[in-house]
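Read the structure below first, then the notes.
A single protein chain has been removed from this complex, and every other one stays in its place.
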Amino acid sequence: MPVMSYLQAISDGLRVEMRRDKRVYVIGQDVGVYGGAFKVTQGFQDEFGPWRVIDAPLAETAIVGSCTGAAIMGMRPVAEMQFADFVSCAWDHLVTVAAKQRYRAGTPVPIVVRCPSGGGFSGGPFHSQNPESSFAHIPGLKVVCPATPADAKGLLISSIEDPNPVLYMEHKHLYRRIKDEVPEERYTIPLGEARIHREGDDITLVTWGAMVYTADEAATQVEAEGISVELIDLRTVAPWDKQAVLKSVEKTSKALVLHEDTRTGGFGAEIVATITEEAFESLDAPVKRVTAPDAPVPFSPPLEKAFIPQVEDVVAGLKDLAAY
Amino acid sequence: MPVMSYLQAISDGLRVEMRRDKRVYVIGQDVGVYGGAFKVTQGFQDEFGPWRVIDAPLAETAIVGSCTGAAIMGMRPVAEMQFADFVSCAWDHLVTVAAKQRYRAGTPVPIVVRCPSGGGFSGGPFHSQNPESSFAHIPGLKVVCPATPADAKGLLISSIEDPNPVLYMEHKHLYRRIKDEVPEERYTIPLGEARIHREGDDITLVTWGAMVYTADEAATQVEAEGISVELIDLRTVAPWDKQAVLKSVEKTSKALVLHEDTRTGGFGAEIVATITEEAFESLDAPVKRVTAPDAPVPFSPPLEKAFIPQVEDVVAGLKDLAAY
Amino acid sequence: MAIAREAEPVGSLKEVREAGLDREDLLTVYRNMLVTRGVEERGHILYRQGKIPGSFYTGRGNEAGSVGVATAMGPNDVGTPLHRDMGVHITRGVEPWRIFAQYMGRADGPTKGRDGNVHMADGRLGLIAMVSHLPAMLPVAVGCALAFRIREEKRVAVGWFGEGASARGDCHEAMTLAGTRRLPMVFVCDNNQWAYSTPTHLEYASETVADRAQAYGFEGVVVDGTDVLAVYREARRAIEKAREGGGPTLIECLTLRMEGHAVHDDAFYVPKEMFEEWAKRDPIERFRSWLKDNADLTDEEEDEIALEIKKIMNDAMKRADDSPLPDPSTVTEGVYATPEDLDTPHHK
Partner (left out) sequence: MAIAREAEPVGSLKEVREAGLDREDLLTVYRNMLVTRGVEERGHILYRQGKIPGSFYTGRGNEAGSVGVATAMGPNDVGTPLHRDMGVHITRGVEPWRIFAQYMGRADGPTKGRDGNVHMADGRLGLIAMVSHLPAMLPVAVGCALAFRIREEKRVAVGWFGEGASARGDCHEAMTLAGTRRLPMVFVCDNNQWAYSTPTHLEYASETVADRAQAYGFEGVVVDGTDVLAVYREARRAIEKAREGGGPTLIECLTLRMEGHAVHDDAFYVPKEMFEEWAKRDPIERFRSWLKDNADLTDEEEDEIALEIKKIMNDAMKRADDSPLPDPSTVTEGVYATPEDLDTPHHK
């Protein structure tokens, strides 16, 4: 199996699907000649031509809104946001039109919005955000947050195939840092199924995206002290795999939810609430959250490091829980 | 003390503050000659003139974005959304500029965005929503959800006085239905302080907005069966009064969170998660949520009734908890 | 400085024939206008009877605009009509009883009671259901045009917007994308001179809305929105131009909103003389006299059509009233689409 970076796997998934299905096209700022700000679509315009790899004006509502129209006409559009942060400019379209059209009018809207998300490289308040929680609250939308190259490819193909609007959050900090084996052929990974990244008995640690690696390192560290962590990578946040989490918590009796987004009203709250509601009798300790604090993402390295959850924050949380 | 409807109280609060402070002005669609879609600003243009009661084009970003600029220049703008649903069109401005300007650049943005929210009168998917949870997740924004006429007035004045961007969610279903005594003079009610709507011992019921009345009815019903409910009206959702809730839960050991917004990722999750994290040892039962289901707000009366939490849903929840 | 072209009124039957309508077509247009008004008038009655929940909007005064444009669309063209565009649904073939069912929140309305008013569409007729947020459907319409361009289909998308809604960003972004890519798109502005209570000079500062087309690199046309044949001719010209690769056009149909913004609004802010003046230009009356003067519409024909439409209305109201309210247990159904939903001709 070839080894690919997370970024190459996204690129590969998109290419594979565009070759197979000519209804699939890409639209976004600088996706054509330039190959996208992160080069995910490098070479695509040469292969697929300017009408399947479309350089759009700086107009996110036009980009995403036009995807909805094209999708209703039978296309399978994939929009690229230059950074996930800019999807705020298409918020109204997504929550008002795309999310509700199926329920109201019976019209499915199979679109994918690729959102390069996350911090860790001094991108500052507008190039580092993780907007998944905002969208996960909106009925009608799906939100995908792959952590591994193989998932990135399989989940992207599933997202394109899915008959609903999907926000595909690709974590920028994984783009070139994370490499792994990725099957060459086309395959799909179902939306809504978590992945056990690491089995364990004492504490369930639920996370997604780049935090999977932070969590894994923390789990390794506490393992040395005899704490066995079951690490669940949700892979998709909407829908999320409640059953996998509840099953694990029934086994471990303790849970920690970790995310890079800010705390109050972040999706971690939903997971904690659900565990409390549905596995209360299994719990031997309060469910804990480790998240970014309630602030914009700061630019300067020491501030950003204090903002994004670090391995030691997760270790501390796990130890607290173990000691409870 | 004069008796005012919830709507009159809002109007009165705004008028009082505009008379006192000439930095305060109103901008929105049809707020001038027409007096606003719900007549909150009826007569205002006659009293304050066309440059303090400004009919705006159909352009929510211009409306709210211009408030930010004017606020930075020392004004105290109050924007009116014709319906809360349309604030989605100013989402980017609110989360990108208004919410982050203080943290990034040290610039306070004292604006108020009035959002007539909530359902119950067949307004359908776009005239019935409760968008408070989406905004409560964004650091830098405040979200106010008054339930009584007296709170509506006092909280509006506090919102205008507050040096931060405040979303003021006024529930349309309370506008003319709810009347109560309201002090004639100017007064403020601090943002972030809950109100005990009803004292009780067995179960803590946390809610806000129109659901306070649904909750109160349910509490009255179960009282007959010997279940004593402490009903907390949060009044503001961001910041929310964690201490009041935790204190009550320590007393009652059981809690139910009720909201009109949809369930997954709704603000109820944050409250449940916090109770679990911080009052775990006090809990004798899982914290429960009663909310709207994960769907757009439907138009047809039987569907809307099935959608919005009803007294019997809360009663059932309370009984479940009591029996636990 | 006005920039947009001002369309001429339509004159003789000959001219109309050249524009592609024979006498039978003209009577169909006439019928569609009557059905449009009939549906809204009956809706008003149902509303007053308490049979329609929520609010109620009509497009009185805009029958020529909506029917005229829809008549010019080809069978495979698509569109996103708005709350004043009942005539588009009628012309494309939506059955009136389904509209009444929609109004009344019944299970047989196009949205099955999930949405109300004209927030509906039958996708099989090439229409996409509007949302309240204006003009959020314009980027969607442009997306349809983009799909046609990508697939090199000779189809056109028509997007409607109000002159008030032209102030919002979505309008600009949609026109920018359509203009830079010369998409097969026609923008239709229902300029009824009011946005709720707001007059046009507070909504836009150009002389006409059509003047703005040049900012997007295409042509703007102002047409008398009470002259159904002029609207038809301009729409057809623009649609065929778009179909042949000539890019977008903005057509501004000037009319007056002849009632309040919605049923609760008595429009006190509209000068009485304005209503009086525009009442003389009622689109249906105008077309009726034109038909009499130019196409030999007889009194018998007129009566026959009136009767026919009355019957359609009565049957439709009855049928709609027989439609059940939706089952509350279905409230959460259909939030997400399933793969079977894509099993349509569009999605092959």
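Chains here go by letter, A, B and C, matching the order in which they are written, and residues are numbered from 1 within each.
Operating definition for what follows: contacts are C-beta pairs under 8 Å (C-beta built on N, C-alpha and C of every residue); 3 or more make two chains touch, one makes a residue touch a chain.
Remember, it's a predicted structure, so these values are computed and weren't measured experimentally.
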(message) Under the definition given at the start, what are the shown partners of the omitted chain?
(response) A, B, C
(request) Just name the one of A:Val40, A:Cys89, A:Leu174 or A:Leu256 that touches the chain not displayed here. (result) A:Cys89
(message) I'm checking contacts with the chain that's been left out. Which of B:Ser11, B:Gln45, B:Thr61 or B:Thr236 qualifies?
(response) B:Thr61
(request) Using the touch rule from the top, list residues of chain B that touch the missing partner. (result) 25, 51-52, 54, 56-57, 59, 61-75, 77, 92-93, 96-97, 100-110, 139-140, 142, 161, 163-164
(message) Using the document's contact rule, name the residues of chain C that touch the chain not shown here.
(response) 1, 3, 167-173, 176, 179-180, 182, 201-206, 211-212, 214-218
(message) Even though one chain is hidden, which residues of chain A still touch it in the full complex?
(response) 29-30, 32-34, 37, 55-62, 82-83, 85-86, 88-89, 121-127, 293-296, 298-303, 305-307
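The working rule: only the chains that are shown with their structure count from here on.
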(message) Nearest whole angstrom, what separates the Cα centre of chain A from the Cα centre of chain B?
(response) 31
(message) Using Cα averages as centroids, what's the distance between chain A and chain C in whole Å?
(response) 40
(message) Two-or-more-chain contact residues of chain B, please, as numbers and ranges.
(response) 85, 88-89, 125-126, 294-296
(request) Would you mind listing the residues of chain C that make contact with two or more other chains? (result) 111, 114-115, 119, 131-133, 169, 335
